[in-house]
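Here the complex is missing one protein chain, while the rest keep their positions.
Chain nomenclature is as follows: A and B, assigned in order of appearance, with residue numbering initiated at 1 for each chain independently.
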Amino acid sequence: MAKRTWILLDVEEDQYVDEIRLTSADADGVPEGITIAKRRLRGGPRDGVDVVEVDNGAFRFTVVPTRGMGLWRAALGAVHLGWQSPVVGPVHPALVNLQQADGLGWLTGFDELLARCGLWSNGAPVFNENGTLRWGLHGRIQNTPAAKVHVAIDDASGEISVGGTVDEGYLYHHRLRLTTTYKTLPGEPGVRIVDEVTNLSDEPSQMQLLYHVNLGLPLVDPGSKLVAPVARIAPRAAGEWEKIDTWDTYHPETPGAGGVCFFATLLADADGWTRTLLSNAAGTQGLSLKYNSAQLPCFTQWKNAQPAANGYVTGLEPATNYPSERTFEESKGRVVALAPGESRTFELALEAHADAKSVAAAKQEVAKLQGSHKPEVLTDPDPDWSWV
Amino acid sequence: MAKRTWILLDVEEDQYVDEIRLTSADADGVPEGITIAKRRLRGGPRDGVDVVEVDNGAFRFTVVPTRGMGLWRAALGAVHLGWQSPVVGPVHPALVNLQQADGLGWLTGFDELLARCGLWSNGAPVFNENGTLRWGLHGRIQNTPAAKVHVAIDDASGEISVGGTVDEGYLYHHRLRLTTTYKTLPGEPGVRIVDEVTNLSDEPSQMQLLYHVNLGLPLVDPGSKLVAPVARIAPRAAGEWEKIDTWDTYHPETPGAGGVCFFATLLADADGWTRTLLSNAAGTQGLSLKYNSAQLPCFTQWKNAQPAANGYVTGLEPATNYPSERTFEESKGRVVALAPGESRTFELALEAHADAKSVAAAKQEVAKLQGSHKPEVLTDPDPDWSWV
Partner (left out) sequence: MAKRTWILLDVEEDQYVDEIRLTSADADGVPEGITIAKRRLRGGPRDGVDVVEVDNGAFRFTVVPTRGMGLWRAALGAVHLGWQSPVVGPVHPALVNLQQADGLGWLTGFDELLARCGLWSNGAPVFNENGTLRWGLHGRIQNTPAAKVHVAIDDASGEISVGGTVDEGYLYHHRLRLTTTYKTLPGEPGVRIVDEVTNLSDEPSQMQLLYHVNLGLPLVDPGSKLVAPVARIAPRAAGEWEKIDTWDTYHPETPGAGGVCFFATLLADADGWTRTLLSNAAGTQGLSLKYNSAQLPCFTQWKNAQPAANGYVTGLEPATNYPSERTFEESKGRVVALAPGESRTFELALEAHADAKSVAAAKQEVAKLQGSHKPEVLTDPDPDWSWV
């Protein structure tokens, strides 16, 4: 499996490519119809942010090395994946103050299709007894620039890879490395992601990882559905704006709607793979999120039905844990231990659906996983899942 | 009113101009004697800061898109407007930590002629009950890079505009937009500013806005005067270094002098317009600050008589409120409510005076506003204005 590789960044080797555009016309080994471009955004809150834009001939996506190798936007034809955040990004991490005293500084940079939350912690902010911040919302990794970035093309299959490493930690603290690879074949209607988190320290360490996959209007329109092979589902908290009985349906834009979360476990195939489908009301467009639930056992559905101007969005969030305070998650065994040098692999994939047939086929796949299992739907929070 | 427009930045449209220089020789439609240049500052704390420098043939000024479209410096001939801060800016916002625990991080980037304070809050820091920071001094807008910037020239009048928008807010919080336009005619001895603050959210919101106009030596020399059509004036606090009876006169550099504020309301014409004049002791140089007091009802005079090395400066500060804690201002009705989509307009102008005649004429204008009204001068703070 010979690959042609272009190094775009290697901090240790002092290598950096400011701008590159690979097409079949520009570079040997790049298949027809494919474009891979690396450039730097200039001006405004995005000034200095590096992006890698891939078009595999059908599916287009943008990876952001400067923001922890996050996935900013993607599209398949007219199907646009992502959402309209009140924040117009991608925001440079230097402008995101993760030490905002209320622990919510992470939100000031949040506008991605896929944001990673981790690596030491994710979930709600945790405060010290005196009220000062211990760990901010969703951790540091999404606001840490990658230290290495490359793109590669496989000679045989034409598969395109965008890879990178992002280091988190410092002296006397943890030292974790995220190594991520985005993979797509020419014409593939989506992208596959393989992540590895490694404890580079010579001492035992811990980690949490959550994939915050965010979709908004117009894909998520009133009556759109989340189709998921639910084993068990419960509200995160009691007395929220929306009750559990409508969890799989999306509401119209609603002023005053707060963010609501449902926590779930999903059914999977023998290898641990599961999938959820977000389809529009007409069933003509959608996104399948596939992932390995043996690696990512917890699934959170976040529904934010606020008006478009306020950031109407839903988050589909496979993770090692539920996004509550790390301290609570640790007490429930939902923090991953890593021995010195140990790595964990996390796999997921996004597949876009641009027509009714593709949506129906995906629905069928979820139904297969559901089989005859009746979802266990809890009206109240599960005290093992939620700090209630 | 046809205009020629140059887009310098539009984040949503992915447009950015690194460097441009417009003169009559370089661009059709630029009148003789006029220069408009956009460039990027490099190196030191200012690295990466974009500036737009305008010379209308008489008055020169520098707008800083990277710092919330602030006005850094201006000059009319030998009259230099601005001050010598201990901070040599313009400082890139990424180096200004607004989360400094004492709430004073804003000062580490403060050296402008005109800095906007807002949009959600301005004034003194507000702390939570446990002592952690809720809102830092003077808010976020001045340390937020603009998302859009353009310059335009009117075909008929030759009027130059520098416009920009700066967005403040994030998910689950407010979403306010500042749209600002600086306007000047060829040869005009100053610049006019029209700002609009819009609630982009679909929910009711609030705002505060204060224009921190700062002048120092040598314009503000011992014996220099603030001439203002005072309706009512009071000290912010009791027992300060300077008493109310000398409010309109500037002292020599004085080691140990703390910052003193006087709060006032000013008399205005039928349209709400008022003006203050800062003139040097000789009455040969000065600055008129004109603004619409119906839009900006509160006026604060800040006097900081510390030695030049420590930042001798006076601030003339028309605002929606007095710069006390937002919580206090809200209790007194000095926080502006904005319905979904609602905008408020704020207008002000700076006019420099380079000779005695011009100073005298400005003084005459203030006298007209004062008319026969006797200023109400309070020896003690007004409990409706100050949290005493």
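Just so we're on the same page, a residue touches a chain if its C-beta (ideal position, glycine included) is under 8 Å from a C-beta of that chain, and two chains touch if they have at least 3 such contacts.
Since this is a predicted model, take the numbers as computed values, not measurements.
In the complete complex, the residue from B:Ala94, B:Leu176 or B:Leu296 that touches the missing chain is B:Ala94.
From the options A:Leu22, A:Ala94 or A:Val336, the residue with contact to the chain not on display is A:Ala94. Seen across the whole complex, the unshown chain contacts chain B at 41-48, 85-88, 92, 94-95, 97, 99-102, 104-105, 107-108, 110, 130-133, 253, 255-256, 259, 304, 306-311. Mapped onto chain A, contacts with the missing chain fall at residues 8-9, 11-12, 14, 16, 18, 48, 50, 65-66, 93-94, 97-99, 101, 128, 130-134, 144-149, 167, 169-173, 175, 200-203, 340.
Note that in this section only the chains that are shown with their structure count from here on.
With centres set at the average Cα position, the gap from chain A to chain B is 42 Å.
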